[in-house]
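I'd like to ask you about the structure that follows.
Every protein chain but one is kept in place in this view of the complex.
Going in written order, the chains are labelled A and B, and every chain counts its residues from 1.
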Amino acid sequence: MPLGYFLGLSAIMFTVGVLGVILRRNALVIFMSLELMFNAANLVFVTYASYYQILIGQIFVFFVMAVAAAEVAVGLALMVAIFRTKHSIDIDQMSSLKG
Amino acid sequence: MLFQEAVMNSTFSLVPLVVFLPILGILLNWLFGKRLGEKGIGSIASLAAGGSFVVSVLLALALLQNHEGAHIPLFTWISVGNLDLSWVFRVDTLSVTMMLVVSGVSTLIHVYSIGYMHEDVRHQGEPKRFRRFFIFMNLFVAAMMILVSADNFLMLFVGWEGVGLCSYLLIGFWFEKGEGGLGNAKAAKKAFITNRIGDFGLLIAIFLIFWNFGTLNFAQVFEMVPSVAQTQPGVLMAITLFMLLGVTGKSAQIPLYVWLPDAMAGPTPVSALIHAATMVTAGVYLMVRTQVMYMAVPGAQQVVAWVGAITALFAGLIALGQFDIKKVLAYSTISQLGFMVAAVGLGAEVAAIFHLTTHAFFKALLFLSAGSVILGMEHGLEAGSHGHGSNHTDGSNHTDGIHHDDPQDMRNMGGIRKKMPITFIVYLIGALALAGIAPFAGFFSKDEILVAANQGNMLIFVVLVVAAFLTAFYMGRQVLMVFFGDARSDAAKHAKESSLLVTVPLMILALLSVLGGGLNFPGVHTLEYWLEHTLEIPHATEFIVPIALGSLAVALVAIFLAYLVYGRKPLASAKAADPLAKPLGVFFRWMNQKFLVDELYQAVVLGPYKKLADFFAYPVDQGVIDGLVNGMGSLTVSLAGALRKLQTGFARTYALSIFVGIIAILVYLLTRI
Partner (left out) sequence: MTRMIDIYSILPVMIVAGWALLLLVVDLWIPRHRKGITALLAAIGLAIALGFVLASSGNTILGFNQMVVLDGFSSFMQVLFLVSGMVAVALAYDYIQRMNINHGEFYVLMMFSIAGMMLMSQAYNLLMVFLALELLSIPLYVLTGFARTRLESEEASLKYFLLGAFASGFVLYGTALIFSATGQLDFVGIAAVVTAGSANSVLFLIGAALLLVGFGFKIAAVPFQMWTPDVYQGAPTPVTAFMSVAVKAAGFAALMRVFLVLFPSLSEHLTPILWVMAALTMIVGNIVALAQNNIKRMLAYSAIAHAGYILMAFVAFGNGEVVGNTVAATLFYLVAYGLTSFGAWALVIVIEREYGKGILLDDLAGIGKHYPWLGVAMLVFMLSFAGVPLTMGFWGKFYLFRTAVQAGYIGLAIIGLLTSVASAYYYLRVVVYMFMKPGEPKLQINPWVSLVIGVAALAVLLLSLIPWTILELASRAVLLLQ
């Protein structure tokens, strides 16, 4: 398959992720959108790792997965903490700091 | 040999002390002065100035071994691009000569001030200001030393401004006194503002130098002068003339001399030190230092010579019509500074420095002796009012402009010779030296200037001879009015000789005024050989017998004439008119009123300026500019309010902002590809 397909798919995934972050109000869905962005990048990495026959592209993906896991761990912990005080994970309700 | 050199170089590296000893004096007096009492304060200040003098002597001795001198860097403040702001001391024969004069005369005047200010602070009713006086005096010494030891134009300017500040502070020392409680403050302000005009000129000159030479270092600038003179003579002309404007401010030349007579509002030691012996010669020093630049543009030299000569004549005429003992000396100072400036213009720098030095001796002597006279008069005033009740006239008859208890008015004096014999003798010596009577110091130095004029420009020569004649005449007039005849007021009747603390420095200065001519004695020319290591001396000074005899004769004739007018028949009373008033008529009135120059400036410059300032202050500034600024201000504030609203607090808005930023960047890049 030509490289263009992979790149196209990855670009679509990334755009969906970005739009998800901007448009959705539920924090969990936003997390998922962020993961989508990360995975779009991962797709590019593995594609070109195989294209250039270079291992480091694939290794990068493992690092990204680990980092994403760490990030999500922190994010979910935050969410739990917020849900305890606020009883909601609608991020639009978190707007007391402004101006 | 090596050892000797090492000693010498270490001597040169002492030079920062000439600035830092006075500063140490300031610190000590500032921190501990309150507990020390007057004697302690005076001693510290005098020792600080004396220490500077000792260091200067050491430097001079080292220079005898190594004429080339040295550059002693203290620290680099910052160097930005090719602007190198370093504080470097320059030790060469010229700077050390100035250091010797400044610190030597200062030391004597400091000692004198201990006695003088002891009386003065009590007379003025503010004994607490004793300490302040000595702090300012030490500050002045430090600033003056920075000025003369500078190795570049910037440090020179720092010192130049520093002495200007001290001058301002000391003129206004009794700031709440004087005419209507404001007189002294006004005098100080006048000195300050007039000097700022001059400083403005100097500053422009410095900017031009940096702009065209790329450096402010003396040696580097002077090295480049010949080539710049070739390529851009106009620039050099502008630099030298702007510098001359600075000189006319600091050294009280036409047109900016008007501040100096008013500066006599300061205590007498200040008049002696700052406004006669040292600070006002800074302009002369500057021109001598930058002699290379002036020599490269003969046109500028001509201007300088004429400014000096005309000032010498003009101020001499005004001096003739004054009654205040210090005002006479002030105008005499202006006139003598004119001689020096003219000498620089004529290319006779050595003569200028020579006259500067001897003038420092005898003019300091005259001012200090005048101070002694004033002290005596004040004493007499108090003794008179105590002994006889208040039988002297009060201020009711002011029609002739005499204040009958003014201790500075010569018409109130007379016959002081017998009351204050020491003061009389030293005053006489000073007056003879100033008048140019051989073998006193002034004779030799003035003669050198006249010789240079004779060889350079006959017209200037004539003007200077007339000025010299006037000098001898008004000094004769002054001595006769003050010391001879009978006492014309109670104060004069009860005048009393001053204390030793006052008279001893006078005697030393008198000795210097007698012997000062030896510095550059005809045929020996010590000073010339000394200075030639630093200055270019185009033609050696000659001693021309006819000119020397001629100038001596002129002076003697002038004194004789003064005797005929004022000596044979002294003023009858304090209210009597000056004997010259009648024959000279209106002209004498003019001289007395200083040719109305102050009024002229008031009408031509200050009045319109004030109107303009009012115009800018009210309609323009408060109307247009303020409106504009306030408008900008409120616009900014409303903009801030609007931008603030964008910060909604919603995380999604912030993400959108990032997204919009990226889209903008990508769209821009895609149009470029």
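As a convention for this text, a residue touches a chain if its C-beta (ideal position, glycine included) is under 8 Å from a C-beta of that chain, and two chains touch if they have at least 3 such contacts.
Quick caveat, the model's predicted, so the values are computed rather than measured.
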* To do: Would you indicate which residue among B:Arg122, B:Lys418, B:Lys569 or B:Arg644 is in contact with the undisplayed chain?
  => B:Arg644
* Asked: What residue numbers in chain B mark contact with the hidden partner chain?
  -> 78-79, 636-637, 639-641, 643-644, 646-647, 649, 651, 653-655, 657-658, 660-662, 665-666, 668-669, 672-673
* For chain A, which residues reach the chain that was dropped from this view? -> 7, 10, 14, 17-18, 21, 27, 30, 34, 37-38, 40-42, 44-45, 47-48, 51-52, 54, 56-57, 59-60, 63-64, 67, 70-71, 74-75, 78-79, 81-82, 84-86, 91, 94-99
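Everything that follows uses one rule, which is that only the chains that are shown with their structure count from here on.
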* So what's the Cα centroid distance for chain A and chain B, whole Å? -> 79
* To do: Flag every residue of chain A that touches chain B in the complex, lowest number first.
  => 18, 21-23, 25, 91-92, 94-99
* Report the residues of chain B in contact with chain A in the complex, numbered from low to high. => 644, 647-652, 655-656, 659
